[in-house]
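The full complex has more chains than appear here; those shown keep their coordinates.
Order as written gives the chain letters A and B; numbering starts at 1 within each chain.
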Amino acid sequence: MINDKPQCHCGVFGIFGIEDPALFTYYGLHALQHRGQEASGIITASKSDSGKTKFNIHKGIGLVSEVFSNAEVFEKKLPGFSSIGHNRYSTTGASDSEKNIQPFTVNYRMGNLAIAHNGQLTNADIIRKELIDDGAIFQTTSDTEVILHLIARCKLENQVDQILEALRKVEGAYSILILTDDKLIAARDPNGFRPLAIGKIHDSFVVASETCAFDINRIDYLRDVEPGELIVIDSDTKNIEDLKSHKINLTETEKKHCVFEFIYFSRPDSRIFGTNVDKIRRKLGKVLASHHPVYPDKPDEKVIVISVPDSSNTVAMGYQQQLEKMDINSKHEIGLIRSHYIGRTFITPGQGNREIGVRIKFNTVKGVLEDKKVVLIDDSIVRGTTSRQLVKLIREAGARSIHIRISSPPILHPCYYGMDFPSEEELIANRFKGDITKIEEYLGVESLEFMTQDQMLEAMVDHTPDNFCTACFSGNYPVKVNTNFEKSLYEV
Amino acid sequence: MINDKPQCHCGVFGIFGIEDPALFTYYGLHALQHRGQEASGIITASKSDSGKTKFNIHKGIGLVSEVFSNAEVFEKKLPGFSSIGHNRYSTTGASDSEKNIQPFTVNYRMGNLAIAHNGQLTNADIIRKELIDDGAIFQTTSDTEVILHLIARCKLENQVDQILEALRKVEGAYSILILTDDKLIAARDPNGFRPLAIGKIHDSFVVASETCAFDINRIDYLRDVEPGELIVIDSDTKNIEDLKSHKINLTETEKKHCVFEFIYFSRPDSRIFGTNVDKIRRKLGKVLASHHPVYPDKPDEKVIVISVPDSSNTVAMGYQQQLEKMDINSKHEIGLIRSHYIGRTFITPGQGNREIGVRIKFNTVKGVLEDKKVVLIDDSIVRGTTSRQLVKLIREAGARSIHIRISSPPILHPCYYGMDFPSEEELIANRFKGDITKIEEYLGVESLEFMTQDQMLEAMVDHTPDNFCTACFSGNYPVKVNTNFEKSLYEV
């Protein structure tokens, strides 16, 4: 109930040619914690006494800080010169299985190889079946493992060619890092669904899901891995022009960035798809206000604009600034206080008959809400259960009327590219067949407005509207999806 | 380095005469988590088969959610009809000792008795020595244990009289809850240093450090336990007029609330000392702006007001609103993003040579800071190390000039009433002997302004200035302190 937000995919971080690579990866994964809180893992490559490359690994269930709670892990278990790491939120694959924690590592005929994947493949099940029929033994229920088998079975002799051949066979969303005995390889699917950025520190190159993972490490941002691009970093890569770039897709493909990365998922201090997230969020607030303003009821009254913290803070700021520009008497206030002590494992005993619900996460600031006309800004509504409880809380604090404004359109369809929504039947927009009046009634608010798809894309400055995937709003899937495939294959 | 804030005392919660009292206490302690993150404990009183009252206990090191991570604890270990709980941040007593986790419980000649204490006693060491010389055996290094011994040794026959006699012997700061076989007793020191509020749900009475612990449980706030008041709740207490009130101090004593509860420590959604915290904080921002405004350098420029999240958010809002009222061109922005994944046990390996510092907790939003004149609002500066690093971060994000405004005066003296500052030598205001120019230089800012004591007290609406303890700013200690007492007594 508390996590009534589209939960998403994963975060990846990789670095090559530096002392203590695991420490950079650790801090990078910490900065990417919002992209996956279920499990975390780091792999490093080091030289053994015999001069061979050895892979070292530490993975576990929990937050980065829980999995890496012992400083000795870094000194004793994770030496080396290169590293990749992964934060996980499960999309496919049973979430409880420790086997599914990435990065995955194998030893195959070309040596060691480790992989960390953000995204979701759409033809993994078909390839998996083919591989199994050919005698492949799968160890996990993860999409990602098919890529390993495709690489291991490729008869080509050059490792980069093996990887290119493997990636040309898979479809869907992937921002992927591969560590080998002597290389760090990064690749992004031709549509560029998920972000992936290249950075540099001293002579070393870094790749990460978002630039916030660079900032914590004082790494400079260079550019993004382009959609459909595979880059190779090795000991010869000293300058940006040394980056070896390969094209994965042989024909041209249109960019289809996940719009939810801007709306909700990425951190506001990150730069993704070439634009600051914070900038888009403020713009979303402004466009939302211009199309869906709320006016005061009386001459001297100020409309109170509050956000659902923290993800909607910037949108609310933009919304109120636009109201002001439109000379609508208003004030931005902190009306909800959020508790940050709710960890992964917080339990709510006895909550059934107690209506604790959102109260463990939010409390109202009575002074700012009492007898006020309140605009509640949120980035999205999924099931609507949390929103409904928040409305009740705000009402109890004395708000005279409550008006919800959402900085995205109603979600109507599932995502097959790495975003985790509840089942279609549970989506509030489907439950009420898009009837806004009924949703207002269910939520208990005086008014509710979503952005239209066009309004939302209007806020995506620096981008043409066609460059975004809007499948969850429109049902237009840019990469075809096989929804009939026998699910039981995954039951291991 | 990260916790470069005055760390403080503890939170207490008690409830009497209700089903599942431990659940109320659990949620209440969760809401009071900011008052102590080191350890947590709950005690309940239940009836055994023989009709006698039995005390049940569960305590541990960690956050409330860590100590109570198993729902079975409530069903199996904590049945009963009344309960008290405690969140701990150690002030005196070695912090690593599990023995010091409250509530403490004893079995003495009048039956069971448990105690939870927020505050710090100033004559505990003297009383402790007297008791030890008389054959008392101490189990902890905590101040609080002397109260237990004073009660157990009191020759009076009435339990409430025993407690009153004990409390009349101790001096300093205490907001205290005592659970007995058939009563819940709450008491507050004559100066009222720490808050303590009374609430009611159905026919049951509740006492807690802050009202946010009521909100989460849908408990109604009634009134505060008055300074110098001891109240008794038992099975006859059904209405507010049934509350039995006793006077602890026989002569009149002046109120001396801890002003830091308003400035920094309590939650903005709580009501303490009779006033909403959020209201005082906004007022602090306004007074701060009116005395210490920052003007734009150029005609069309807007001064950017940002806060150190989350504790200074409301102050920053008040500050910018006042600037606006003063027609100073300005904008409130979110310039720092705070990570909420830094738990109690986050480690920072290799940070020595890495300058990770505040980067694990804060990142800048480049777009809003670049080439701007920035006002950074904070509630207090203790050592100054964190502020200095934040300034560096903001500078790296491109700020043209940085102006710090603090919503309290410089801290110069230790607190003996429950607030935990670093040693006097470490306080930045002492290090630079109050020379603001030198502090500006150290922090690397264009300007720095503190509030004066009078300005700060001007913001304490609903209160007369004399009602606050300002010892940490002024050195005027309202309750005398024996600083020479042999510390080694506590070394167990």
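Some observations on this one:
Definition applied: contacts are C-beta pairs under 8 Å (C-beta built on N, C-alpha and C of every residue); 3 or more make two chains touch, one makes a residue touch a chain.
Being a predicted model, the structure only gives us computed values, none of them experimental.
Depicted are 2 of the identical subunits; the complete assembly encoded in this structure file consists of 4 such copies.
Simple rule for what comes next: only the chains that are shown with their structure count from here on.
Separation between the centroids of chain A and chain B, computed from CA atoms only, is 36 Å. For chain A in complex with chain B, the residues that touch the partner chain are 20, 23, 26-27, 30-31, 33-34, 37, 63-66, 68-71, 74-75, 212, 215-216, 218, 267-269, 271, 276, 278-279, 313-314, 317, 321, 331-334, 337, 339-343, 345-347, 349-350, 354-356, 359-360, 363-368.
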